[in-house]
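Contents: one structure, followed by commentary.
For this view, one protein chain was removed and the others were kept in their places.
Right after this comes subunit A.
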Amino acid sequence: MTGDAAIEAIDVARTYALDGVSVPALRGVTLTVEHGEYTAVVGPSGSGKSTLMHLLGGLDQPTSGRLRIGGRDVAGLTAAEMAHLRNATIGFVFQSFHLLSRTSALDNVALPLVYRGLGARERRERAARMLERVGLSHRIGHRPNQLSGGEQQRVAIARALVTEPAVLLADEPTGNLDQATGQAVLELLEQLNTAEGVAVVLVTHDREVAARARRQITMRDGRVVSDTAADASTQRADDTGSDGPAHDGEAGR
(Lines give C-alpha, C1' and ligand atoms only; values in the text may rest on other atoms or scores of the structure.)
Protein backbone atom coordinates (compact mmCIF):
# COMPACT_ATOMS: atom_id res chain seq x y z
CA MET A 1 0.00 0.00 0.00
CA THR A 2 1.48 3.32 -1.00
CA GLY A 3 1.09 6.69 0.58
CA ASP A 4 -0.09 8.29 -2.68
CA ALA A 5 -3.48 6.61 -2.74
CA ALA A 6 -6.51 8.92 -2.56
CA ILE A 7 -7.95 6.93 0.31
CA GLU A 8 -6.46 4.03 2.25
CA ALA A 9 -8.34 1.96 4.80
CA ILE A 10 -6.48 -0.67 6.81
CA ASP A 11 -8.56 -3.09 8.87
CA VAL A 12 -11.14 -0.40 9.49
CA ALA A 13 -14.04 -1.26 11.80
CA ARG A 14 -17.00 0.79 12.92
CA THR A 15 -19.27 -0.16 15.78
CA TYR A 16 -22.39 1.76 16.77
CA ALA A 17 -23.78 1.87 20.26
CA LEU A 18 -27.53 1.44 20.11
CA ASP A 19 -29.33 1.52 23.45
CA GLY A 20 -26.20 0.30 25.18
CA VAL A 21 -25.71 -2.61 22.75
CA SER A 22 -22.79 -2.30 20.40
CA VAL A 23 -23.70 -3.14 16.84
CA PRO A 24 -20.83 -3.75 14.45
CA ALA A 25 -21.51 -2.17 11.07
CA LEU A 26 -18.07 -2.70 9.61
CA ARG A 27 -15.85 -5.54 10.78
CA GLY A 28 -12.41 -4.83 9.44
CA VAL A 29 -12.20 -3.55 5.90
CA THR A 30 -8.96 -3.02 4.05
CA LEU A 31 -9.08 -1.23 0.72
CA THR A 32 -7.39 1.47 -1.28
CA VAL A 33 -8.95 3.99 -3.62
CA GLU A 34 -6.34 5.00 -6.17
CA HIS A 35 -6.40 8.36 -7.93
CA GLY A 36 -8.54 8.30 -11.06
CA GLU A 37 -10.09 4.92 -10.28
CA TYR A 38 -13.74 4.07 -10.95
CA THR A 39 -15.07 1.73 -8.29
CA ALA A 40 -18.48 0.42 -7.44
CA VAL A 41 -19.33 -0.82 -3.97
CA VAL A 42 -22.24 -3.24 -4.01
CA GLY A 43 -24.02 -5.24 -1.41
CA PRO A 44 -27.45 -5.74 0.08
CA SER A 45 -28.81 -3.19 2.53
CA GLY A 46 -27.26 -3.65 5.94
CA SER A 47 -24.04 -4.92 4.43
CA GLY A 48 -22.14 -1.89 5.72
CA LYS A 49 -21.67 -0.07 2.43
CA SER A 50 -23.19 3.16 3.69
CA THR A 51 -21.00 3.05 6.77
CA LEU A 52 -17.99 2.47 4.54
CA MET A 53 -19.06 5.42 2.42
CA HIS A 54 -19.30 7.70 5.48
CA LEU A 55 -15.85 6.62 6.61
CA LEU A 56 -14.24 7.01 3.20
CA GLY A 57 -15.85 10.45 2.93
CA GLY A 58 -14.53 11.59 6.28
CA LEU A 59 -18.02 12.08 7.71
CA ASP A 60 -17.29 9.58 10.45
CA GLN A 61 -14.30 8.10 12.21
CA PRO A 62 -13.51 4.39 12.49
CA THR A 63 -13.78 2.66 15.85
CA SER A 64 -10.55 0.85 15.04
CA GLY A 65 -8.12 0.50 12.17
CA ARG A 66 -6.29 3.13 10.20
CA LEU A 67 -7.87 5.45 7.68
CA ARG A 68 -5.97 7.91 5.50
CA ILE A 69 -7.86 10.39 3.37
CA GLY A 70 -5.84 12.44 0.91
CA GLY A 71 -2.70 11.15 2.61
CA ARG A 72 -3.85 12.32 6.04
CA ASP A 73 -4.57 9.99 8.95
CA VAL A 74 -8.01 10.90 10.32
CA ALA A 75 -7.30 9.52 13.79
CA GLY A 76 -7.54 12.29 16.35
CA LEU A 77 -8.73 14.96 13.92
CA THR A 78 -11.24 17.45 15.31
CA ALA A 79 -14.62 18.02 13.70
CA ALA A 80 -13.27 21.22 12.16
CA GLU A 81 -10.21 19.46 10.74
CA MET A 82 -12.42 16.70 9.32
CA ALA A 83 -14.60 19.38 7.71
CA HIS A 84 -11.54 20.94 6.13
CA LEU A 85 -10.37 17.54 4.90
CA ARG A 86 -13.76 16.79 3.31
CA ASN A 87 -13.84 20.17 1.66
CA ALA A 88 -10.38 19.69 0.20
CA THR A 89 -10.52 16.03 -0.81
CA ILE A 90 -14.03 14.67 -1.18
CA GLY A 91 -17.06 15.42 -3.35
CA PHE A 92 -20.40 13.93 -2.33
CA VAL A 93 -23.32 12.94 -4.53
CA PHE A 94 -26.41 11.70 -2.70
CA GLN A 95 -29.40 9.64 -3.75
CA SER A 96 -31.80 12.46 -2.88
CA PHE A 97 -29.60 15.19 -4.41
CA HIS A 98 -29.53 17.30 -1.22
CA LEU A 99 -29.76 20.64 -2.98
CA LEU A 100 -30.75 23.79 -1.08
CA SER A 101 -34.27 24.41 -2.30
CA ARG A 102 -34.35 28.21 -2.13
CA THR A 103 -31.00 28.58 -3.81
CA SER A 104 -30.19 28.80 -7.52
CA ALA A 105 -28.28 26.05 -9.31
CA LEU A 106 -25.26 28.36 -9.48
CA ASP A 107 -25.22 29.09 -5.76
CA ASN A 108 -25.83 25.44 -4.93
CA VAL A 109 -22.76 24.52 -6.93
CA ALA A 110 -20.76 27.34 -5.36
CA LEU A 111 -21.69 26.32 -1.79
CA PRO A 112 -18.59 24.19 -0.99
CA LEU A 113 -16.38 27.10 -2.04
CA VAL A 114 -18.06 29.26 0.64
CA TYR A 115 -16.44 27.02 3.24
CA ARG A 116 -13.14 27.32 1.46
CA GLY A 117 -13.28 31.07 2.07
CA LEU A 118 -13.32 32.11 -1.57
CA GLY A 119 -14.84 35.44 -2.58
CA ALA A 120 -18.27 35.55 -4.22
CA ARG A 121 -16.92 36.38 -7.64
CA GLU A 122 -14.48 33.51 -7.88
CA ARG A 123 -17.08 31.13 -6.45
CA ARG A 124 -19.53 32.05 -9.15
CA GLU A 125 -17.01 31.83 -11.94
CA ARG A 126 -15.93 28.37 -10.89
CA ALA A 127 -19.50 27.23 -10.31
CA ALA A 128 -20.55 28.50 -13.74
CA ARG A 129 -17.67 26.62 -15.38
CA MET A 130 -18.65 23.45 -13.55
CA LEU A 131 -22.31 23.79 -14.54
CA GLU A 132 -21.15 24.10 -18.11
CA ARG A 133 -19.14 20.89 -17.72
CA VAL A 134 -22.29 19.01 -16.72
CA GLY A 135 -24.27 20.60 -19.55
CA LEU A 136 -26.46 22.93 -17.48
CA SER A 137 -25.25 26.38 -18.54
CA HIS A 138 -28.81 27.24 -19.50
CA ARG A 139 -30.12 26.37 -16.02
CA ILE A 140 -27.77 28.56 -13.97
CA GLY A 141 -30.45 30.71 -12.31
CA HIS A 142 -33.02 27.95 -11.85
CA ARG A 143 -33.98 26.67 -8.47
CA PRO A 144 -34.03 22.94 -7.76
CA ASN A 145 -37.84 22.76 -7.99
CA GLN A 146 -37.61 24.18 -11.51
CA LEU A 147 -35.26 21.38 -12.57
CA SER A 148 -35.91 17.74 -13.48
CA GLY A 149 -34.53 14.98 -11.30
CA GLY A 150 -31.69 14.31 -13.72
CA GLU A 151 -30.83 17.99 -13.87
CA GLN A 152 -30.86 18.21 -10.10
CA GLN A 153 -28.45 15.29 -9.84
CA ARG A 154 -26.19 16.90 -12.42
CA VAL A 155 -26.21 20.12 -10.34
CA ALA A 156 -25.22 17.97 -7.36
CA ILE A 157 -22.40 16.41 -9.38
CA ALA A 158 -21.19 19.86 -10.39
CA ARG A 159 -21.26 20.84 -6.71
CA ALA A 160 -19.25 17.73 -5.80
CA LEU A 161 -16.60 18.54 -8.39
CA VAL A 162 -16.34 22.30 -8.03
CA THR A 163 -13.73 21.93 -5.30
CA GLU A 164 -11.64 19.67 -7.61
CA PRO A 165 -11.65 16.81 -5.12
CA ALA A 166 -9.51 13.70 -5.35
CA VAL A 167 -12.50 11.44 -4.83
CA LEU A 168 -16.16 11.68 -5.72
CA LEU A 169 -18.35 9.54 -3.48
CA ALA A 170 -21.74 8.79 -4.99
CA ASP A 171 -24.31 7.08 -2.77
CA GLU A 172 -27.00 5.51 -4.97
CA PRO A 173 -26.84 8.45 -7.38
CA THR A 174 -29.45 6.91 -9.69
CA GLY A 175 -31.74 5.65 -6.95
CA ASN A 176 -34.29 8.44 -7.36
CA LEU A 177 -34.11 8.61 -11.15
CA ASP A 178 -35.84 6.68 -13.89
CA GLN A 179 -33.68 4.31 -15.83
CA ALA A 180 -32.90 6.49 -18.84
CA THR A 181 -32.04 9.50 -16.69
CA GLY A 182 -30.00 7.27 -14.42
CA GLN A 183 -28.03 6.04 -17.39
CA ALA A 184 -27.28 9.61 -18.42
CA VAL A 185 -26.06 10.46 -14.92
CA LEU A 186 -23.83 7.37 -14.89
CA GLU A 187 -22.44 8.28 -18.29
CA LEU A 188 -21.68 11.77 -16.99
CA LEU A 189 -19.86 10.31 -13.98
CA GLU A 190 -17.83 8.02 -16.23
CA GLN A 191 -17.00 10.87 -18.55
CA LEU A 192 -15.91 13.14 -15.69
CA ASN A 193 -13.89 10.28 -14.23
CA THR A 194 -11.98 10.04 -17.48
CA ALA A 195 -11.76 13.73 -18.30
CA GLU A 196 -11.12 15.23 -14.85
CA GLY A 197 -9.19 12.31 -13.44
CA VAL A 198 -11.30 12.27 -10.31
CA ALA A 199 -11.62 8.90 -8.58
CA VAL A 200 -15.24 7.80 -8.38
CA VAL A 201 -16.60 5.51 -5.71
CA LEU A 202 -20.17 4.58 -6.44
CA VAL A 203 -22.23 2.85 -3.79
CA THR A 204 -25.21 0.93 -5.10
CA HIS A 205 -27.30 -2.13 -4.52
CA ASP A 206 -28.03 -2.27 -8.25
CA ARG A 207 -25.87 -4.93 -9.94
CA GLU A 208 -26.44 -3.39 -13.36
CA VAL A 209 -25.16 -0.04 -12.21
CA ALA A 210 -22.20 -1.68 -10.53
CA ALA A 211 -21.43 -3.67 -13.64
CA ARG A 212 -20.42 -0.49 -15.45
CA ALA A 213 -17.50 0.09 -13.10
CA ARG A 214 -14.03 -1.22 -13.81
CA ARG A 215 -13.61 -2.30 -10.21
CA GLN A 216 -16.30 -3.86 -8.07
CA ILE A 217 -16.20 -4.31 -4.33
CA THR A 218 -18.88 -6.55 -2.90
CA MET A 219 -19.80 -6.31 0.75
CA ARG A 220 -21.73 -8.53 3.08
CA ASP A 221 -22.16 -8.35 6.86
CA GLY A 222 -19.67 -5.56 7.27
CA ARG A 223 -16.91 -7.27 5.31
CA VAL A 224 -15.52 -7.05 1.80
CA VAL A 225 -16.28 -10.41 0.22
CA SER A 226 -14.86 -9.68 -3.20
CA ASP A 227 -12.80 -6.96 -4.83
CA THR A 228 -12.43 -7.51 -8.55
CA ALA A 229 -11.03 -5.31 -11.26
CA ALA A 230 -12.60 -6.18 -14.58
CA ASP A 231 -11.79 -5.11 -18.09
CA ALA A 232 -13.88 -2.00 -18.63
CA SER A 233 -14.81 -2.77 -22.23
CA THR A 234 -16.33 -6.16 -21.46
CA GLN A 235 -18.26 -4.64 -18.59
CA ARG A 236 -19.71 -2.06 -20.87
CA ALA A 237 -20.70 -4.75 -23.40
CA ASP A 238 -22.72 -6.53 -20.70
CA ASP A 239 -24.66 -3.41 -20.10
CA THR A 240 -28.37 -3.92 -20.68
CA GLY A 241 -31.54 -1.94 -20.37
CA SER A 242 -31.72 1.49 -21.80
CA ASP A 243 -31.64 2.18 -25.47
CA GLY A 244 -31.63 5.51 -27.21
CA PRO A 245 -30.02 8.74 -26.06
CA ALA A 246 -29.90 8.97 -22.31
CA HIS A 247 -30.76 12.64 -22.11
CA ASP A 248 -34.31 12.10 -23.35
CA GLY A 249 -35.60 11.05 -19.98
CA GLU A 250 -34.95 14.35 -18.28
CA ALA A 251 -36.22 16.89 -20.73
CA GLY A 252 -39.91 16.79 -19.95
CA ARG A 253 -39.79 16.52 -16.18
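Heads up, the rule we're going with is that a residue touches a chain if its C-beta (ideal position, glycine included) is under 8 Å from a C-beta of that chain, and two chains touch if they have at least 3 such contacts; residues count from 1.
Convention: contacts and distances are computed from a predicted model.
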(message) Not counting the visible chains, the remaining one has a UniProt entry; which protein name from "NADH-quinone oxidoreductase subunit N", "DNA polymerase IV", "ABC transporter permease" or "Elongation factor 4" does it give?
(response) "ABC transporter permease"
(request) Using the touch definition up top, pick the residue from A:Asn87, A:Gln152, A:Gln183 or A:Gln216 that touches the left-out chain. (result) A:Asn87
(message) From the list A:Lys49, A:Arg68, A:Arg159 or A:Arg215, pick the residue that touches the absent chain.
(response) A:Arg159
(request) May I ask you to list the residues on subunit A that touch the chain which is not drawn? (result) 54, 57, 59-60, 79-80, 83-84, 86-88, 92, 94, 98, 100, 102-103, 111-112, 114-117, 120, 159, 163
